[in-house]
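Structure record follows, encoded as structure tokens.
Every protein chain but one is kept in place in this view of the complex.
Residue numbering begins at 1 within each chain, and the chains themselves are lettered A and B in the order written.
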Amino acid sequence: MDTELLLIILIDGLVYASYLFMVSVGLTVICGVQKILNVTHGSLYAFGAYLCATILIFYAEAGWPGAGAFVIMVLTAIFLGIVFGIIIERGLLRFLYAEDEHIIVLATFAAFLILEDVLLLIWGTNPYIAAEPLALLGQTDIAELPFDNYNLSMIFLSALVAAILWYGLRRTTFGKMLLAVIYDRELSQSMGINVTKIFLLTFMVGSFLGALGGAYQAPAISVQPGIGVEVIVLAFAVVVIGGMGSIPGALIGSLVVGVARAAAVHLEPVLELFVIYMIMAIVLIVRPQGLFAPAKARKI
Amino acid sequence: MSVVLNVQGLEKSFGAVVAAHNINVTIEEGETIGVIGANGAGKTTFVNMVTGYLPPSEGKIEFMGRDIRGRSVRAITRLGLCRSFQVPQVFLSESVFDNLMIAFGIAERDGLGLLGALMRGDRAGRVDEHMVRYQIADYRHVAASALPQGVRKLLDIAMATVRKPKLLMLDEPTSGISAEEKFGIMDILMQALKEEETTVLFIEHDMEIVERYVSRVLAFSQGEIICDAPTEQAMVDPLVQEFVIGKEYHRARSGNGDAAEAGEGEAG
Partner (left out) sequence: MTKYMDQTGWALTLGLAVLIVVNFFIPEWFRAILLLSLARGSVALGLLVLWRCGLISFGHALFYGFGAYTVALIVKYLGITDVFLTVACGVVVAGGFAWILGFLLRRYRGIFFALLNLAFSMILYGVLAKLESLGSTDGISLEQTTYLWYEPEGAANKTTLFFFAAVMTWAVAMAVHHYLRSTLGYMTTAVRENEIRLEYLGYSAERAIHVKYTISGLVGGFGGAIAAMTIGHVDPDSMAYWPISGDFVFIAILSGTGNVGAPFIGALLYELIRTYAFEQFPGIWQLIMGGTLLLIIMFLPNGLWSLVDRWNQRRKERNRLEARAQEEKA
């Protein structure tokens, strides 16, 4: 294999990995703290993409400076994170924490179905394309192949998100309380940590990350129905591979899956669709807890 | 009398902790043996190893002349070496009757026979008899989760005996039971086991119970057997007094001889 192809696979893989990390990191945060697999995360991604694309189209028509687009993405994601955090966590999940994990997954699946139609009701079936930010950043030639700088910037964005999350968890009081809740919920509660508040905040942060993934991805894709369906099962795969609830796991999982998929696309396209689930199955078989299983407290 | 269980040179360590060291035990048919020792002395580990739940690091385990080391729990159970648990292991949301029904179903059939209907009149009859023997028939339709602790322990033991085991190991049959109930439960138990001529080994903390029901004592301390002797002898053994019973145990020896003798009589 020549080095040029290797380079392309590596860059493509990194870009895809950063996309995967952006959509799965919020899922794994929620999974770690609340112990639920949240199917509505796919809806958050879709809402982020749709809302951001709509605003960006208006914004571009108004002719304001292009860099403002990035502020819009973040603001959109914050708005959606807060709104959905309240609706889904306070309005649905809090009634279900006592149920089996299967039942909670099903309930979020139900909410996901509902949100799919809400998307259609608001935005219809036509695709939205808001490619101005993509054009703004231009292209770079690597190995005589043009790469969109916008896609490359996604790598930096995910690195930034990972760094902020790492800092937030290790160095802030909120992060330490979060870790305590992850480690032992009952004990944290008895030590005076307001678990209800932590749950809501975590869900908002997780939702924000999902929406940010969609918002940032919006200029690079055609925003159309069905993007949430595809994303959520990919994010599931990454989270399972990395270890449910582990942020470094989501990072490594995204890298593994991203590079493997890029390799498949360039070397054996037939494998593209299922190489991800192949890895997921293999990881589950060899290390069911995922590559980075978070520490579990012994209960007995 | 034939040898039921023969354990030689059994060893087990978890990292640096030695849970069993050079354990040698021979149990003969018809014996009633008490296992005593402080918490963490290796009593349950011994039972876990012999019944196949924990693989020993070293040593030989023979049951009815067959080497059973390395066999699975279910294989050993099928050979007729059964056990009960310190914390009753029953199917909590099922009734007493259903718990025993499934136990009998598994004991009575194997392979494709397991595809036969479970709820059969003749089997129900055997379950009813068994419940009467263990005096839990009053709770026939009560879910196991709603049973008083003593009854749940009896159910646990009743489930362990559906195969009419050659050797039964009971892990603290009276733990978690109030002092007033203890003897009642032990009487029911010993009567039922005597009817079925089962060889019994049980772990027990209560020395009164040991003295009353047991003919031979194995005393464990830090993974080793420090005493293997007839009950009366074991109770006055200096090592046992120091490591198991403790210095505070100054009960008058007189008046307990009968119980010990009765225990021996049972074993004979």
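Brief remarks follow.
The rule is simple: contacts are C-beta pairs under 8 Å (C-beta built on N, C-alpha and C of every residue); 3 or more make two chains touch, one makes a residue touch a chain.
A quick note: this is a predicted structure, and the numbers were derived from the prediction, not measured.
Note that the absent chain touches A, B when the full complex is taken as a whole.
The omitted chain makes contact with just one of the residues A:A17, A:L37 or A:L291: A:L37. Set against the missing chain, the residues B:M119, B:A146 or B:L239 yield one that touches it, B:M119. When the missing chain is restored to the complex, the residue among B:Q89, B:Q149, B:S175 or B:Q241 that touches it is B:Q89.
The chain not shown here is touched by just one of B:G34, B:P56 or B:G105, and that residue is B:G105. When the full complex is taken into account, the listed residue touching the unshown chain is B:S72, out of B:S72, B:S178 or B:Q191.
Although one chain is not shown, part of subunit B still touches it, namely residues 51, 53, 72-74, 77-78, 82-83, 85, 89-94, 98, 101-103, 105-107, 109, 113-119, 159-160, 162-163. Listed for subunit A, the residues touching the missing chain in the whole complex are 37, 92, 95-96, 99, 101-103, 105-107, 109-118, 120-121, 229, 233, 236-237, 240, 244, 269-278, 280-281, 284-285, 288.
Convention: only the chains that are shown with their structure count from here on.
If you average the Cα atoms of subunit A and of subunit B, the two centres end up 54 Å apart.
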